[in-house]
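Missing here: one protein chain of the complex. Every other protein chain is in place.
By written order: A, B and C. Residues from 1 in each chain.
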Amino acid sequence: MENENSAVKAPIEGIEKKATEELIEKTLELYPEKARKKREPHMSANDPGVEGCTVKSNRKTVPGVMSARGCAYAGAKGVVWGPIRDMAHISHGPVGCGYYSWGTRRNLVDGHQGVDVFSAMQFTSDFQEKDVVYGGDKKLAKICEEVKELFPLAKGISVLSECPVGLIGDDINAVAKKSSKDLDLPVIPCNCEGFRGVSQSLGHHISNDSIRDYVIGTREFADEPTDYDIALIGDYNIGGDAWASKKILDELGLNVKAIWTGDGQIEHIAATHQVKLNLIHCYRSMNYMAKVMEEKWGIPWMEFNFFGPTKIAASLRAIAARFDQKIQDNAEKIIAKYTPKMQAIVDEYRPRLEGKRAMLFVGGLRPRHTIGAYEDLGLEIVGTGYEFAHNDDYDRTYEEMAKGTLIFDDASEIELETWAKEMKVDLVGSGVKEKYVFQKAGIPFRQMHSWDYSGPYHGYEGFPIFARDIDMAINSPTWGLVKAPF
Amino acid sequence: MENENSAVKAPIEGIEKKATEELIEKTLELYPEKARKKREPHMSANDPGVEGCTVKSNRKTVPGVMSARGCAYAGAKGVVWGPIRDMAHISHGPVGCGYYSWGTRRNLVDGHQGVDVFSAMQFTSDFQEKDVVYGGDKKLAKICEEVKELFPLAKGISVLSECPVGLIGDDINAVAKKSSKDLDLPVIPCNCEGFRGVSQSLGHHISNDSIRDYVIGTREFADEPTDYDIALIGDYNIGGDAWASKKILDELGLNVKAIWTGDGQIEHIAATHQVKLNLIHCYRSMNYMAKVMEEKWGIPWMEFNFFGPTKIAASLRAIAARFDQKIQDNAEKIIAKYTPKMQAIVDEYRPRLEGKRAMLFVGGLRPRHTIGAYEDLGLEIVGTGYEFAHNDDYDRTYEEMAKGTLIFDDASEIELETWAKEMKVDLVGSGVKEKYVFQKAGIPFRQMHSWDYSGPYHGYEGFPIFARDIDMAINSPTWGLVKAPF
Amino acid sequence: MSEECAVKKVTDITPEEVARVEEWINTEEYCEKNLAREAVVINPAHACQPLGAELVAHGFEGTLPFVHGSQGCASYYRSALTRHFREPAAAVADSMTEDGAVFGGQNNLHEGLENALKLYKPKMMAIFTSCMPEIIGDDLNAFIINARNAGIVPQDYPIPYANTPSFNGTHINGYDSMLKSVVSYLATDKKVEGKDNGKLNLIPGFDANTGNYREYKRICEEFGIPVNLLADISETFDSPLDGTYRTYPGGTPLEDAADSLNAHATLSMQLHATKETIKWFKSETEAPVEVMPSPIGVANTDAFLMKLSELFGKEVPASLKAERGRLVDAMTDAHQYLHNKKFAIWGDPDFLAGMISFLLEMGAKPYHVICSRGNKKVAKYLQALLDESVYGEGCKLWMNKDLWHLRSLVMTDPVDGLIGSTHGKFIARDANIPHIRLGFPILDRVNLHRVPYIGYQGTMNILTSVANTMLEEVDRTSDDAFFEMMR
Partner (left out) sequence: MSEECAVKKVTDITPEEVARVEEWINTEEYCEKNLAREAVVINPAHACQPLGAELVAHGFEGTLPFVHGSQGCASYYRSALTRHFREPAAAVADSMTEDGAVFGGQNNLHEGLENALKLYKPKMMAIFTSCMPEIIGDDLNAFIINARNAGIVPQDYPIPYANTPSFNGTHINGYDSMLKSVVSYLATDKKVEGKDNGKLNLIPGFDANTGNYREYKRICEEFGIPVNLLADISETFDSPLDGTYRTYPGGTPLEDAADSLNAHATLSMQLHATKETIKWFKSETEAPVEVMPSPIGVANTDAFLMKLSELFGKEVPASLKAERGRLVDAMTDAHQYLHNKKFAIWGDPDFLAGMISFLLEMGAKPYHVICSRGNKKVAKYLQALLDESVYGEGCKLWMNKDLWHLRSLVMTDPVDGLIGSTHGKFIARDANIPHIRLGFPILDRVNLHRVPYIGYQGTMNILTSVANTMLEEVDRTSDDAFFEMMR
């Protein structure tokens, strides 16, 4: 665990800025002129600290490419609302959006599905032609009634509108307001039609705004406030991540009063304005609300990183620094307790992984936050990129990457293929749509949205699992079978 | 439920003595001269009450035919000893005999395998060449020691000798005697080598003799004797039969002190000389010991039949007649209670089964004892035969069968095929070796040794299962698929 | 809202409340309430049209499925297919956004066509729509003509398209529309009067089992009938891993598709997923065009083989007769394990019809039949199948119901097994009923999409998994006393 928060990244052998720039050139040649111009600003050879050498982001996807991106609805349903366990999330519109996003994000929850939690279920208004022609508002009101009757323990309903809703002029906000009153139940409208914005990112923002407008401040915690009350923001509990993170924060002596939104409870979220500090893991999807809470309630927020022992230790110290000596002592105790355990993991896997090259293309925080964990295992990240990032994400990324590495935005599949091949990577970490493309090419792959059905990867609990998975992917004996001897 | 114990059986339409005799002639023509002569006395067109019209039995099987018969070891291991749950039964000799008989008889037991019961396990001395050359006695002594050590709750050991043991001159009786003493544990030798006798029947007899010589009288029941103490003899608990039988006997007010040998306990068997009446279901395999107990301890015995409501009712009355008014009243109460339930079963299935013809070829008591159950369902038994019966079995069979039906002994597969085809039977009930022969010919079949992995068939609990199974076999829609439409 | 409400305290749901509702949702009372709902659909067993359209597009040689609409839609379809097949699903979208609502999607479509052509070099692009262009009324036909005239794509470059509104029908309708579009695009002007190319056009219908496609081909091969499978996804979604990624690893050769109006005959294996396509074929060719029930079970497979025999004047080959005999043998051997066992099944109408037929042949009961979307005609068709057999007695057909209905149904009127997609797994767990995964999607097991379930061999596979699941259940639920070596 060398590079402990080193300001300047050590160079990676064989990675040169010039070569990477040439690779970019070569890649851009794949495109027709117009598209080339559009794509050109979205990829760059990294040169931390050098101004201008940056990557454009949050722009429209070039039509006709294989983009990994989703839509605003995906950001709202899959990321922000879906993980809130005690609400019925209505995919309002045709059946498909809810169907495809049903059970596919791995935001785990604790409870009994259909009783007190509902996030493994798919509620849809299943629009038919007549709903489009005559409007779906009445149906929506009826849906809310039915949900209230069939799921009496539901703590609320979110209405996530799909494309047709916004296009035909339905007013879900009015319906939500009325239903909310009639049913004495929070019914929260979220105008997250898929055509809005350029990616799922706008869905996060719209959802944050819905929380701001309809949720935050509507509850207070039953217990007396303490100085150690915090909220864990931007942890969606993929494969149990939030539980792993919470364990450490508990051990640190902090009270995690709400999680946004992994295994989330809407009333706890509604009372978050009472906490003393917001800890943000996924900055991208939740920075909006953190800022709102800072502005309106004066709650400070900070980012942290619970991937891999190096980053965990640094984050623990940084978090603890916001509190008193007791918490700071706890941080050191925790680090001292887990360091040998994590070292044992490193000792086991690093010899099998040292010098392996990985390329990442994911969403949210992962293209930068996971780097330390890979590096703890001896891997080198030669390229990283985001599906739906903004400038502030890239600003946080350059310094995490070595000079000359590739940084990119909203990559298309053909770009990723080219880079993985040319940069001779040993592992690609990206999404399910990309997985089998690389595996067919004989390149080990891990799904890094869903942790490839494994996890958690967060915290001390997650690192051994992460290490095992990376080793397993890269060193699976099946790779030795790819080439037939005949 | 018409023919309640009718003395003379109603004729079966289309079954004529003459035609059956012609069929027998035709069948015998399949054989070479010498074999024909051997087989001829083993089959007959039934004519109840007419002397001389009988079937020879308990003779050597004709060499070169496909016989269904097993050997003395099979009778000893599979029938008598195997079901005794709390002993380790050593298949003494080469590995095969124990291997093939392992778990294949369905004599269920209650308890924890390997702890207090052992009948689903296969203990073998796995003779090797050297054991044959130098003898296996020392190995046997060692085996007994090992069993005692590894299975401290075993109540005894049976040593079931396989062919080589008797041929090489080992003295298992001496070993057993010594081991028994050394280990303070009953070690019971059973010289049931497969070459002895003509079928499994001698294995029953030899095993009965072993019980006589080594077991009976060596224990007494812990409770005070009562007038209602009985033993259930010749019920091997196939598919839970003995438990179903015991339920009725309990309800009748009798104390079943021992079961021979289904779910059997060796110490209870050892104390059976204290009961007041022995009730025998399988006369063939256990009559020897019933007679011994009658002679030596004056215990009366009687046969009974718990297959199908007609026979159960008749048997209940006959058993009750051996006891006081209370038991007799109980018998009538039981019959009154179950008659409507059984009638409902008959009403359900009889319309689907009326007039269907069945042919049976099984062992023990079943070729005659099950007839009533089939008849309760409206089936007609056009032929029945035994694998390993004696004269006294046939004497008990003629009157159960209609005139002109076929009665046979130790049938070969080719005979059964001929008869099933010529007599146009709708069901054959026989063993696993026969099952698929008939099914290939498009003839429904039930395994009537193992109840085809179903059961129990005994008692009031068994009849609904039996009825369902017979209906299912005969009326399975798969029979409608046998002939391709092209 | 935040202004209106007094600030209440956070309340936790008590364990008692949870226990009460947990019990309640398993009651008859709840079942009734649940069946009475009219508006909300919960855990549906159907997807939307474009998914079926994309499946078709993947089934043609060198063809790039092209979603006219939001890129999010395309990502969803691709993910859904990729998760089921564990294979790449190469498709693009023209990434319409808000301004599309104002200006229409022509610019996106044109730019998308230009880029996709250069980047992925498809031989054909098959366009289908997601919601937005359907609502705003984009004129695809005009857009494509304009693209050709503008030189964005060559004049003769094949671009079939289909309107596949998600708010109308299900994935099987999208399948139908896209298939009709592709075939009519390629074949219409390739018809030669009087020509008979001797081939069979075989249309599997919406079928996400690559093994089924291979099985159709094998059966035709046994007959010696040259087959033109429309659309053939068997290589697309089951391609070798040999170190080289191929964007288009398989599909029906475009030339063969183009020749399909000259075929000797056309057979569709799904009545409800190919209506428009079949109507089109019937209007365009004098050669026989017929629809068969999906060949699941013996009788349905018999009918299929006899139809092949009749159409091509060929005897059913001995190899298939032997297969049939082996299947009947296996069914007979296993009938006692399925006899009168009750099953709940869900999925598309044609899948259900096949499964009903098979279960009834085994003497089992298709006890709850959940048809997620279907009209009265579908209902009548399925009900007639149930009515044909004594084992159909008491079985219930549930039209336009979903898996949350099914949960109530099996809780109050239980079955011995569930047969259907992965989406039933929560019901299986809650009801403690074994779940045989069959159909689409399968998201939590491997390779099952490779195991055919059509034809005699496929029916054997269903039998194996259903019967052994029942046997496993016997073992699992037996007391020690009844835990036995043999079954």
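Just so it is clear, contacts are C-beta pairs under 8 Å (C-beta built on N, C-alpha and C of every residue); 3 or more make two chains touch, one makes a residue touch a chain.
Small disclaimer: the values here were computed from a predicted structure and weren't measured.
Undergrad: The chain left out here touches which displayed chains?
TA: Across the whole assembly, the hidden chain touches A, B, C.
Undergrad: Which one, B:L23, B:A74 or B:M472, makes contact with the chain that was left out?
TA: B:A74
Undergrad: So which of B:P152, B:P225 or B:P300 would be touching the chain we can't see?
TA: In the full complex, the listed residue that touches the missing chain is B:P152.
Undergrad: Could I get the residues of chain C that touch the absent chain, sorted low to high?
TA: These residues of chain C touch the chain that is not shown: 83, 86-87, 238-242, 321-322, 324-326, 328-330, 332-334, 337, 422-423, 425-426, 429, 443-448, 450-451, 460, 463-464, 467-468, 471-472, 475, 483-487.
Undergrad: For chain B, which positions touch the chain that isn't shown here?
TA: 30-32, 34-35, 60-74, 86, 90, 93-97, 99-104, 111-116, 120-129, 131-132, 139-140, 142-143, 145-147, 149-150, 152-153, 155, 162-164, 167-168, 177, 180, 186, 194-198, 200, 213-222, 265, 267-268, 270-271, 412-414, 417, 431-433, 435-442, 482-484
Undergrad: Could you pull out which residues of chain A are in touch with the chain that's been left out?
TA: Residues of chain A in touch with the missing chain: 102-104, 106, 108-113, 120, 240, 436, 439-440, 450, 452-454, 468-469, 472-473, 475-479, 481-482, 484-486.
Simple rule for what comes next: only the chains that are shown with their structure count from here on.
Undergrad: Take each protein chain as a node, join two nodes whenever their chains touch, and name the resulting shape: line, ring, star, complete or other.
TA: If you draw each chain as a dot and join those that touch, you get an open line.
Undergrad: Compare the CA centroid of chain C with every other chain's and tell me the farthest one.
TA: B
Undergrad: State, to the nearest whole Å, the distance from the C-alpha centre of chain B to the C-alpha centre of chain C.
TA: Centre separation, chain B to chain C: 53 Å.
Undergrad: Could you grab the centroid distance between chain A and chain B? Build each centroid from C-alpha atoms only and quote it in angstrom.
TA: Computed from C-alpha means, the inter-chain centre distance equals 69 Å.
Undergrad: In chain B, what residues contact two or more other chains?
TA: none
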